[in-house]
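Can you keep this structure in mind? I'll have questions shortly.
Every protein chain but one is kept in place in this view of the complex.
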Amino acid sequence: MLKHMQSRALVAGAVLAAALLGLPIQAGAMEDKLVIVTSYPPDTTDTVKKAFEAKHPGVQIEMLKKQTVAGIKYLQETAGNNASDMFWASSPDAFEVLKGSSLLQKYETKVKGIPEKVGAFPINDPDGYYKGFAASGYGIMWNTRYMKAKNLPVPATWADLAKPIYHGHVGISAASRSGTTHLTVETVLQGKGWDEGWALWKAIAGNFKTVTERSFGVPDGVNSGQFGLGIVIDFFGFSSKASGFPVEFLYPPVTTLVPANIAIVKNAPHPKAAAAFIEFLLSPDGQEVLLDPKIMRLPVNPATYAKAPKGFPNPFKDSSIGAAVKFDLDLSKDRYNVVNSLFDVMITYRLEDLQAATRAIQSAEQALSGKGNAQAEKLIKEAKALVAKMPIDEAKATDKDFNAIFKTKRKKASTKVEGRQAEIEQQWDSEVKANYAKARELAEKAASML
Amino acid sequence: MASGAGAVGVTIEDLNLSFGSTAVLKGIGLHIEPGELFTFLGPSGSGKSTLLRAIAGFGPEPDGKILIGADDVTHLPPWQRHVGMVFQSYALWPHMTVRSNVAFGLEERKAPAREIGDRVDRALDLVGLLSYADRRPSQLSGGQQQRVALARTIVVEPRVLLLDEPLSNLDANLRVEMRREILGLQRKLSLTTIFVTHDQEEANTISDRIAVLDEGVIQQVGSPMQLYDEPSNRFVANFLGTANLIDGDLREIGGKAVFTAADGLSFPVEGAAGGATRGCTAMVRPQSLRIAAGRAPERGGFVALSGNVEHREFLGSVIRYSVRTGEHTLLVDETHQAGQPPFGVGDAVVLGLESRQARILIE
Partner (left out) sequence: MKAIARGHWGPAGVAIAIGLLLLVFLVVPVVKVVYVAFQHPHTGALTLINFIDFFRTSLFQESFFNSLYVAIMSVALSSAFALPLAYFTTRFNFAGAIAIQTLGIVPLIMPPFVGAVAMLLLFGENGSLNLLLNDWFGVTIPLMRGLNGVILVESIHYFPFILINLSAALNNIDRAMEESAQNLGASGVRLFRRIVFPLAMPGYVAGASLVFLKVFDDLGTPLLLNVNNMLAPQAYLRISNIGISDPMGYVISVILVAFSLLALWTSALALRGKDYATVQKGGGGLAKRDLRFWEKIGCYAVIVLILLLVLSPHFGLFILSLGTIWSFSVLPDAYTIDHYMRVFSTSSEYITNTLLYAGLAAAIDVVLGTAIAYVVWRTKLIGRQWLDYIAMGALAIPGVVLGIGYLRTFYDFNVPIIDKPLASWWVIIVIALAIRRLPYALRACVAALQQVSVMLEEAAESLGASKRRTVIRIVVPLMSGGIVAGFVTSFATAAVELSATIMLVSAESDAPLAFGIYQYMQSAAGRGPGAALGIVAVVIVGIATYVSHRIIARKESERAPELAIAVGV
């Protein structure tokens, strides 16, 4: 403890001395410190930090661990007196938000050989504010012991998860809490279209056991066996497996590969060290670190895959991964908050009602199978339609004015805003709740006829 | 409410009790008569409260026997003994009104609600606090709390009433008033009552009989006057009032018992057990000595001692002199009369002792 305080005093003293002597911070030399705000776990940060510090012995990295969302808040709140150099996280959305708040610094890398796109997604920000250093795809992870104990088959597609056999066995994190889930949701919406996409999501969600608040809640739940299957980002699956957990992971046909990113914060106090960090991360050495069993991310440099373990997916070779959907980042950005809000209102906060309606529909369908009963069939169809029913259509969801209701900062003061978020969500909620209740009633009625 | 005819006695047989390895009561044997007001008197640490608590069933289980009436209660828990105890701190429950405090015991005995109401009213009336029934204990004065505690105890008509230093938390005037009230109540109800105090005046004024305790042993049992006049040992002599204690020997001279002290003081003793005894004590109360100026003639049965006044205290009704006579310093009380000049310090005086006023303590 004493040492701790002494070292603080020393640093303080040195800074003071430098200030008193009027020493300029030397222009050409690299700074001896680097502060990175990151959402990554110690497994990732420690490994990369060690590798980087081995290359640049003079630089000491300070990793500031924040959840992605908290990290953004932190950078926003502290912008007036910024002390952070870099932001390092997965979700491109997070970087878009920071870029939108002018909190990032443009940077051009010297590393060659990194393709423009992974799957259908551009690796780097076209405006040059942030760089992709690894690719991630979304998929399904499952616990093999759990599946065996409960006699569950391995799913292959998103739609498989909507089957009755998976009722109560699936976990996901909320779209509003996890950039990865948001991208998964958006990918399916773009792949299947607004109404059909949501209908599929609600059919899957009816089988959810839980909606977690943290991204890591899903792999954690699958690893410990709280639920059997989870919708997760690939490296959670790979690293869990590499850590020894009895789990497997697969990419369904409709998925998106998106880059995980890094950027330099505007007014970074240590810009040279920050630049060196990006260069390192994208260099062959840095890319190879991503293959560490505790990290397991897809490198963006195709050459690195030569060193990957057997069975490690290579999106630059295997075109089945992430190529099915042409991901429209602008569309995603335009309706970002509305999609999250809809997900929360319809699924996260009404999970119990949705589960009950889904259960009723599934039992009715099971009772129906093999028997002909037109009336019951009609009721079940109605019930399914009610569950799938959306409070707003796609046009409204992408409407700029409507989206403005959900945003902190409007582009112009004159942008007209009708209604408040709470008011709108309440309207959606009462509609959704009534629909789920009605659907359940219809399905039960259908079942009683059989 | 009167338990008169039904009053029962308390018998204690060879009672021993210890806290861990410390013996607190040693071989206590006592019989308290039905309807008697009996006092345990002793200094703090003498075991008097422990004995009272043992009768109520509190504290570690003793060896020996406690009988209430004919019932052996030694191994009964407190709530089955039907004895009423008033605590030094009164122990009124602050979360209940006066009325609920008093009603508690009857409720525990599952008395019908109507009867409870009537009896509580009567008990409160008896202690003059009926109009305070709905107050909380914290709103009452010390004396009032004391009365509530009494009412709470007697309302259940206990077989024996136990009072643990009930007056010690009251101021002097109230103490006198309360002890009269307690006595009146006890007489009215003819309730066998055991009273614990360290104050001999309190014990004397209130008790039928007193047991003096010291170091866990009963020193003497008797009426207040007996104990005062005929203490059986130095402790009792001292504890019940001021006493001059003169060490000496009892000799037999000419068939008569004569007490002889070290500096030649000697006087015949009447009624003392015959035979010579070495190492005994003569006890003389200060008021049994006469004080006069100069030298008085010697008479039969009357011993005179010369000395000088060392110290003088004015106590109101008497003046207490401390007189040095040879090896002894004796306390002498002289009734004070207005206008009569007292002796001064240093005055030569003569003390007269009527020998039958002296009591020989053989230990």
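Each chain carries a letter (A and B) given by its place in the written order, and its residues are counted from 1.
Heads up, the rule we're going with is that contacts are C-beta pairs under 8 Å (C-beta built on N, C-alpha and C of every residue); 3 or more make two chains touch, one makes a residue touch a chain.
Remember, it's a predicted structure, so these values are computed and weren't measured experimentally.
Chemist: For the full complex, which residue in A:Glu196, A:Asp393 or A:Glu423 touches the chain that was left out?
Modeler: If we include the chain that is not displayed, A:Glu423 is the one touching it.
Chemist: Based on the whole complex, identify which of A:Asn124, A:Gln190, A:Ser240 or A:Gln362 touches the chain you can't see.
Modeler: With A:Asn124, A:Gln190, A:Ser240 or A:Gln362 as choices, the missing chain is touched by A:Ser240.
Chemist: Of A:Ser90, A:Thr212 or A:Ser332, which sits in contact with the chain we cannot see?
Modeler: In the full complex, the listed residue that touches the missing chain is A:Thr212.
Chemist: Please pick, from A:Gln287, A:Asn340, A:Gln362 or A:Asn435, the residue that touches the omitted chain in the full complex.
Modeler: Answer from the full complex: A:Asn340 touches the omitted chain.
Chemist: In the complete complex, the non-displayed chain touches which residues of chain B?
Modeler: Here the touching residues of chain B are 56-59, 77-85, 87-96, 104-105, 108-109, 137-138, 149, 152-153, 156.
Chemist: Go through chain A and note every residue touching the omitted chain.
Modeler: Residues 1, 4-5, 8, 12, 15-16, 19, 35, 41-44, 46, 62-65, 67, 69-70, 72-74, 77-78, 80-81, 83, 93-94, 97, 100, 143, 145-146, 149, 174, 176-177, 209-214, 216-217, 219-220, 223-227, 236, 239-240, 242-247, 294, 336-337, 340, 344-345, 348-349, 352, 405-409, 417, 420-423, 425-426, 429-430, 433 of chain A touch the chain that is not shown.
Criterion: only the chains that are shown with their structure count from here on.
Chemist: Just curious, how far off is chain B from chain A if you go by their C-alpha centres, in Å?
Modeler: The answer is 88 Å.
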